[in-house]
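Inspection log for the structure reproduced underneath, given as structure tokens.
Removed: one protein chain of the complex. Kept in place: all other protein chains.
For reference, chains read A and B in written order, and residue numbers begin at 1 within each chain.
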Amino acid sequence: MEKIKLRNKRADKIVKNILLVTAVLSAVFIVIIIGIVAIRGLRPFFLSYDGATVNFFKFITGTKYYAPEYRIGYIIVNTIYVVLLAILLSAPISVLTALFVAKMAPKFLSNFLTTTIEVLASIPSIIFGMFGKGYVVILVRNFADKFGIVTAGGQSTIATVIVLAMMIMPTITMLSITAIKSVPEDMEHGSLALGASSTQTMFSISLNAAKPGIFAGIILGVGRALGEATAVTMVAGGRGSGPTFGLFGTTRTLTSTILTGINEANLGSLEYDIRFSIGLVLIVVILVVNLILNGVKKRLGKYYEKS
Amino acid sequence: MRKVKKRQVIDLSLKIITYLASFISVIILGAILIFVFSNGSKLLSFKILTTDYNSKPYRLKTTKDVEGLSFTNPNITDAYFSEDFGFAVKDDYTLEGTETIRFVYIDENSPLKTSVNEQGDNEPFKVDFIFDSTMRAVYKDGSTTTIFSKDGAKNVVDTLNGAIKIEAANVKFEGGGIRGSIITTLYLIGLTLLIGLPFGVLTALYLHEIAPQNKITNLLRSFIDMLTGIPSIIFGLMGAAFFIPFTSLLFNNPDMKRGSVIAGALTLVVIILPVVIKATESALSVVPKSYKEGSLALGATKTQTTFKIMLPNALPGILSGAILSIGRIIGESAALIFAMGTFIGDNITITGRSTSLAVHIWSVMGGEIPNINLASTIAIVILIVVLILNISVKLITNSFMKKYK
Partner (left out) sequence: MKKSIVSILVLVLGFILVGCNNNETEEQKITVYTRDTTSGTRGAFFDIIGLSELGSSNEKLVEGFVEAPNNGEMMASIRNDKNGIGYISLSGLASSNLKGLSFNNVEASETNVLSGDYELKRPFMYIRKAEADLQTLIEKQLVDAFIAFMNSKDGKEIIANNDGIVEGLNSAPTWDNIKDDHAEALATGAAVEIHFGGSTSVEKIGRALSEAFSSLAPRFKPMHSHSGSGAAYSGTRSDGNLHLGFASRELKEEEKVTGNYDRVAWDAVVIVVNKENELTNITTSQIKDIYLGELKNWNDLNS
């Protein structure tokens, strides 16, 4: 008996340690990722490639990105601008759809829409990109032609915004549905009892109470939009200079810059390593945006706790 | 009363706006599906799923002189028939939309059926061969004339009028199939799950069953959670900077410096890790505590309890995690572009370079002439598979929930 107990204890310990190792390894990956991107990405600023070192300040600000100058200032502005517009376009539609599904629609319609949204959420981004390049871009081009606006074949800011909006809509919708559904029924019953119409209740009460959850959905959408690479590259146009605010001008984002021209860059060259620097900037941008948005969300939550 | 009317108008307009907004998602999904299926169904066939992507070029010459032979014209529309050699060609387009000349008929007694290649092996001309290069017509007196494909199909037949043999015919069997990419995707799924599932499940077991609930465990958990917020292109950068050199050294193969299937699989492992861990952990938390307590009470060790009681009961959850991962693997593009490269291969090996289906779409859409039809065909394949996977996950989760009610 004692021997078995001892053997079991040892076996337990070994297994426990193996599992501990795998868990630690899994957790370590995030460190590796950030570490590598940081190390490789900081190289262009400190080492010299055939005599060229990139000045960090010039890199961050500045409005031109074509060799030998690598200035991504305008790209950062473009990225944020494009994502902002995508949110402005998709958030209202998503929230209204969520309200419809959660409160207004009869059961079969509700299920149908939920399935539609789930299918949209599972479509890989490359297919959105293909749809964008083969259809949205052409729509934009035809639309612009009618008004005499010049476009580079349709690849433009507006096309990028539309594609991004399509991609993040399911995310925001699904989380909003959950948020709206979890509003306590007492609040709604109270409102109805006080004489408000059901529509009024839905908009003023349910929607407002679900704000933190909806906002969480928006934050997730923003994260996805900031990080989207292949779809954006196919519709943005790859512009070499200046922030683009006009809807029909070509643009580029941080992710599309990392992706473009990857086949030609020689391993270990400045061309190649600068992408890591851009990746580093991307991570920082995502972090900062998330922090800001989460801060806003907390204040929203506090506001509702008080009342 | 006015106030009530105003309220009713506002309510009605709000309702209408909401109805309209909701149908936007349906319109979008419809547009995407129509686009993909209408553009892709033209090319969808068993053939395209099983042929190579790269064309197979040949340089052939006939071995039989044609003196005295004559063939009957099958009268194919738009095709030009060579009476001396017994074949018909027409001006056509390649799968990519470029102009070419296509062989549409070859008589069984034609000398084209007994041609040989440069190495001397038998290699007959086949129907569907395309000709977009040069070939030489040889005449009885030994003189030759070069035939250029850019001069058109009729010119081919006319120049061969009176010739006795063909040499240096640069023809090719058109590629454009996606067999290689399908196999690569399967390899990726297999390798990634092989490495990633055990990793993720063991980690989840540790976190859920064995780890003390203290700050360190929470730290581990948050580190793993952070992985979900990272965009896939960053994973791609990591794959290129870490896994490519790692695998290149491991297999001692410098050709792998530009990417390989195994490097792609390892990158995917990191991407799906949080998915598997989360799925396993939620499956474990649904298993009633009584199972665990009962097992321990009966004298089983923690290890035995974990592996013989908790794990099997969490299997459906692990399965959904695996299926979700497969969906993610099939759809992943940015990370693989960096870790595996964009060269479309036909002979797939673990240490070789090829593309997954998603990266194949990227490759054909990125060239000088984007091939929307082929891309849509691949998209159809991807969409169907992803749809089936999603339905499976739903079914599994439903039956799982029922089991514990």
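To be clear about the criterion, contacts are C-beta pairs under 8 Å (C-beta built on N, C-alpha and C of every residue); 3 or more make two chains touch, one makes a residue touch a chain.
Just so it is clear, the model here is predicted, and its values are computed rather than measured.
Q: Pick from B:Asn170, B:Ser282, B:Gln304 or B:Thr397: which residue touches the chain that isn't shown?
A: Reading the full complex, the residue touching the unseen chain is B:Asn170.
Q: From the list B:Asp78, B:Glu99 or B:Glu293, which touches the chain that is not on show?
A: If we include the chain that is not displayed, B:Glu99 is the one touching it.
Q: From the list B:Lys6, B:Lys42, B:Lys126 or B:Lys150, which touches the chain that is not on show?
A: Checking the options B:Lys6, B:Lys42, B:Lys126 or B:Lys150, the one contacting the hidden chain is B:Lys150.
Q: In the full complex, which residues of chain A touch the absent chain?
A: Residues in contact with the chain left out: 64, 66-67, 81, 84-85, 88, 141, 147-154, 238-241, 244-250, 261, 263-264, 266-268, 300, 303.
Q: Considering the whole complex rather than only what is displayed, give the residues of chain B touching the chain that is not shown.
A: 55, 57-59, 98-99, 117-119, 132-134, 146, 148-150, 168, 170, 172, 255, 258, 343, 367-369
As a working rule, only the chains that are shown with their structure count from here on.
Q: Distance-wise, how many Å sit between the C-alpha centres of chain A and chain B, to the nearest whole number?
A: Roughly 25 Å, centre to centre.
Q: Would you pull the chain B residues touching chain A in the complex into a rising list?
A: Within the complex, chain B touches chain A at residues 7-8, 10-11, 14-15, 17-19, 21-22, 24-26, 28-29, 31-32, 35-36, 39, 199-200, 202-203, 205-207, 210-211, 219-220, 223-224, 226-227, 229-235, 237-238, 241-242, 257-258, 270, 273, 277, 301-304, 306, 327, 330-334, 337-338, 341-342, 358-359, 361-362, 365-366, 370, 372, 375-376, 379, 382-383, 386-387, 390.
Q: Spell out the residues on chain A that touch chain B in their complex, using ranges where they run on.
A: 8-9, 11-12, 15-16, 18-20, 22-33, 36-37, 40, 92-93, 96-97, 99-101, 104-105, 113, 116-120, 122-131, 133-135, 166, 169-170, 173, 197, 199-200, 203, 223-224, 226-230, 234, 255, 258-259, 262-263, 267, 275-276, 279, 282-283, 286, 290
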